[in-house]
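Shown here: the complex without one of its protein chains, the others still in place.
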Amino acid sequence: MAGSCLKGRFLSLFDYKTEKYIVAKNKKVGVLYRVIQLSIIGYIIGWVFVSKKGYQETDEAIQSSVITKLKGVSVTNTSESGLLVWGPEDYVIPPQVKTFTQYVQTIRPLLETEISSLKLKCSVVFSSGIMSGRCLRKDENSNGTCEIYGWCPIERKFKPQGPLLTNAENFTIYIKNFIQFPKFKFSKSNVLETSDDSYLKKCRYDEELHPYCPIFRLGDITQRARYNFQDMSTFGGSIGIMISWNCDLDKGYSHCHPQYYFTRLDISVSNTTIATGFNFRHARYFKNATGESYRSLFKVYGVRFNIMVHGKAGMFSIIPTAINVASGLALMGAVTFFCDMVLLYLMKKGNSYRERKFEDCRYDKQHRSTDENLTF
Amino acid sequence: MAGSCLKGRFLSLFDYKTEKYIVAKNKKVGVLYRVIQLSIIGYIIGWVFVSKKGYQETDEAIQSSVITKLKGVSVTNTSESGLLVWGPEDYVIPPQVKTFTQYVQTIRPLLETEISSLKLKCSVVFSSGIMSGRCLRKDENSNGTCEIYGWCPIERKFKPQGPLLTNAENFTIYIKNFIQFPKFKFSKSNVLETSDDSYLKKCRYDEELHPYCPIFRLGDITQRARYNFQDMSTFGGSIGIMISWNCDLDKGYSHCHPQYYFTRLDISVSNTTIATGFNFRHARYFKNATGESYRSLFKVYGVRFNIMVHGKAGMFSIIPTAINVASGLALMGAVTFFCDMVLLYLMKKGNSYRERKFEDCRYDKQHRSTDENLTF
Partner (left out) sequence: MAGSCLKGRFLSLFDYKTEKYIVAKNKKVGVLYRVIQLSIIGYIIGWVFVSKKGYQETDEAIQSSVITKLKGVSVTNTSESGLLVWGPEDYVIPPQVKTFTQYVQTIRPLLETEISSLKLKCSVVFSSGIMSGRCLRKDENSNGTCEIYGWCPIERKFKPQGPLLTNAENFTIYIKNFIQFPKFKFSKSNVLETSDDSYLKKCRYDEELHPYCPIFRLGDITQRARYNFQDMSTFGGSIGIMISWNCDLDKGYSHCHPQYYFTRLDISVSNTTIATGFNFRHARYFKNATGESYRSLFKVYGVRFNIMVHGKAGMFSIIPTAINVASGLALMGAVTFFCDMVLLYLMKKGNSYRERKFEDCRYDKQHRSTDENLTF
């Protein structure tokens, strides 16, 4: 009769087995149990799912590329260089269009030129050269001068008097940012998708009127960072342009928009060690008619734009949903254990509950001292 | 007898307690229970573990560095510049070897030179200079010309006739990509680890024959992006080289290989606002014998290579495994609850099951109306 036995075993698989419960008519523990249970349900639904979107898988590894184009022409007229015209080729460093996750573009509305010939010894009080060893002291009490090796004449001490390119605040910067969330194969650009090409040529970004226009006026950018462009361009400065993508992909392609934040980076309240302003030196090399090298050293006061892109995308996924639901269920199991402890060990009638809850397995129906039935 | 009492309590810790079950001989609920149970097991094993590799911890914060070297020499002969030889020092921008996560290298197979002297006023119909205020109109009906401040002569309107460096498609680019997954302390390079140095000098990448050769022919790259190099190099273009590392580190070091994808970035079907092609301007500065500055402005039509690296690594970890197994177990607990509800409230004999499942805790064995034993 092995066949029928196996069949019986197989059929018993489909006998539904359910746990046997004891009803403890104890309203205190009952209310406690329901209150904790509701708290857990509230936490799972309210905090995990609604507030933290726990049903979504997130991708924070945003891939981004940025292209910028500056536009604007300025004329300068200094006694040193005479009349000069500045186009983006001249004032933008680095010159060519590049694309990076984090992108830095410098414009230099203020600059000082100093041409140093190849005379290699000069007598100065102090400079950043290498001492030749010969020190010329006029008398005991004066500082005297030391001969140094260095590009001569040495760099003049120079305090900028104001921006050289006075109309730079009307220059515009076009920022094209293309992003991708690789996990969800989602990609988008910050440039408004419109068939109206002229809009994208003439518009200027405005938080309320034109939030999806990719062309920014430099003066507007500094103003949004709460600084005056003219003040900043005298000693240079550093502006952070943050492009923030926070996309709920369950809501669809058209709801994923960038937000722009502007901050001044070269000023910090707490940290006094960072000098305000932004300047750097660079050199251009020339040869004269006899083939001798000389260089022009430029100390440039500029405005640096640091474009930073970050973002996060979320999309419904079954695995985090299951894990969060399951964590709620498992915590409810813990509530049962906790309330059991309260019922059995803190309530007056604990002993009698224990006797009923733990049925002794010895077939003789004599109840043992329930004291020994400590469960853990 | 406190000692023996404590000993008894301690020993009872090792009495195994097991829940008491009631066998409901209800095949409908039994089958329902087993079907849902199997679905959950299938989901956990099939989807979470096999398909999504839920037993692995993942690292998506890939650290990458890229070095490229271009090789190839070209000769040009134009009426403007005469015979010129172009080596990588000349046509690659930026010139030096750099290393970034996202890397951009531009070659310029086509260029137009224009030398502008420092004459600062010129009369043109329209240009990107600053108006001097003087407008010269010949008569009422013609457009006339306006005097502007600007580098003169102004940039000529110029349509490229074809690539200047005609053999640029035979140039090669060597891409060395070194990646690291910091979480797993795993690092690898895309260059085949071979002792055969000559292979790495002579090989050319081929998806099937030489998938681990790091040297790419420019013509092959554009062809894989489904464009013709000659067409693209006339007006310039932008090519994305995606290096994708998708590594299952449980399979070992040698199974972690990069894959290369090539796409043209400057052409998009939906977005009509992006102009096809790629060009930029840059300037070189010179001084003449009298020390006067002048510049050469170059409008460069080039091919830009945007190398993007992304990757993901997974490795077995006990924590995600435990969480996923536990989520399956907790969901099975929910099935029990659900089937209980079906059994007790939807089945005909629900009342009798309820009477058995919920044992009244009052010691008098009279059964209460089971209607009140609504469980939640």
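Letters A and B mark the chains as written, and numbering starts fresh at 1 in each.
Operating definition for what follows: contacts are C-beta pairs under 8 Å (C-beta built on N, C-alpha and C of every residue); 3 or more make two chains touch, one makes a residue touch a chain.
Predicted model, so just to flag it, every value in this text is computed and none were measured.
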For subunit A, enumerate the residues touching the unshown chain of the complex.
-> 5, 8-9, 11-13, 15, 17, 19-27, 29-31, 33-34, 43, 47-48, 52, 54, 60-61, 93-94, 100-102, 104, 106, 118, 120, 128-130, 149-151, 270-274, 278, 280-283, 285-287, 289, 293, 295, 297, 300, 306, 308, 310, 323-324, 326-331, 333-334, 336, 339-340, 343, 353, 356-363, 373, 375-376
Extract the touching residues of subunit B with respect to the undisplayed chain.
-> 11, 13-25, 34, 37, 60-61, 63, 65, 73-75, 81-85, 87-90, 94-101, 115, 176, 182-183, 189, 191, 193-195, 197, 200, 284, 286, 288-289, 318-319, 322-323, 325-327, 329-330, 333, 352-353, 356, 358-359, 371-376
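We adopt the following convention: only the chains that are shown with their structure count from here on.
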Can you give the whole-Å distance between the Cα centres of subunit A and subunit B?
-> 17
